[in-house]
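Here the complex is missing a single protein chain, while all its other protein chains stay put.
Let's look at chain A:
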């Protein structure tokens, strides 16, 4: 890296024709960049502090209070009561279990399918422009529209899925995809995959295009088959991209709200009530701000544990 490589110190300047300063520090000094740039940061810093960092700290502190909406008596500090209540709340545990199933399934399948598609799009195939274009559409669509669209697809009587499966002879009776206890969660997981796969594909494709083709050719000349070329050349090259996008996907999926809100509103019988939907109901349906904030903190804890487990190995590799 340019920052670490040793550079010869330029001779004392002053006389005409001296080369421009060379070390990063000197270049900055010449441009006046060594003096604070904080005033440039100010316009961004103020809204961030007031409307992001501040509320976040406020939100964290709310988790330790009995804050409720529309209450007349002042909010009081209640310590860990909210967390103790969460521990006894079976609905909360159900919701977290569902949230984890949802996040793991969607993230894993998203990655698998996106990797497959990205590898295909990286080949010289006809019609790949069509797939590339189509892959952008779900990414651009509003979450709400994706939800509505799949409700139309899953519609028990007028939906195309039931009609097609019936024509193909897979089912005899129309299935109530979003309304049955056993089918609802898998059904929304499929929607989650559909909605998130394109973005993952595009990112992986960009990663794949940075893998030098000569490496794969060399491996092929050495007699490596497709699988061996993938494991020995492609996979190691795109692993950092995969790790990054998977970590982000997991966080996004675990925090997901709009899609399932539109599809099922958490039903049937709470079978698809993701943690965010649960927290939303607690906060804005029942006005339990303190309790909902405690839930938010619990969600962060889950994400933090996942990230630590997931990234630990990678960080170790980097440190070594």
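Some points to look at:
The criterion applied here is as follows: a contact is a pair of C-beta atoms (placed from the backbone, for glycine too) under 8 Å apart; a residue touches a chain by one contact, two chains touch by 3 or more; residues count from 1.
Methods note: contacts and distances are computed from a predicted model.
Its UniProt record calls the unshown chain "Carbohydrate ABC transporter permease", which is the correct pick from "Thiolase domain-containing protein", "Imidazole glycerol phosphate synthase subunit HisF", "SpoVR family protein" or "Carbohydrate ABC transporter permease". From the options A:58, A:235 or A:286, the residue with contact to the chain not on display is A:58. Only one of A:91, A:112, A:145 or A:218 touches the absent chain when the whole complex is considered: A:145.
For the chain left out of this panel, the touching residue among A:112, A:137 or A:305 is A:137. Chain A residues in contact with the hidden partner, per the touch definition given at the top, are 1, 20, 27-28, 30-33, 36-38, 40-41, 43-45, 47-48, 51-56, 58-60, 62, 113, 116-117, 120, 123, 125-128, 130-131, 134-145, 148-153, 155, 157-160, 163, 194, 198, 202-203, 205-206, 226, 244, 248, 251-252, 254-255, 257-258, 261-262, 265, 275-276, 279-280, 283-284, 289, 292-293, 295-297, 299-300, 303-304, 307.
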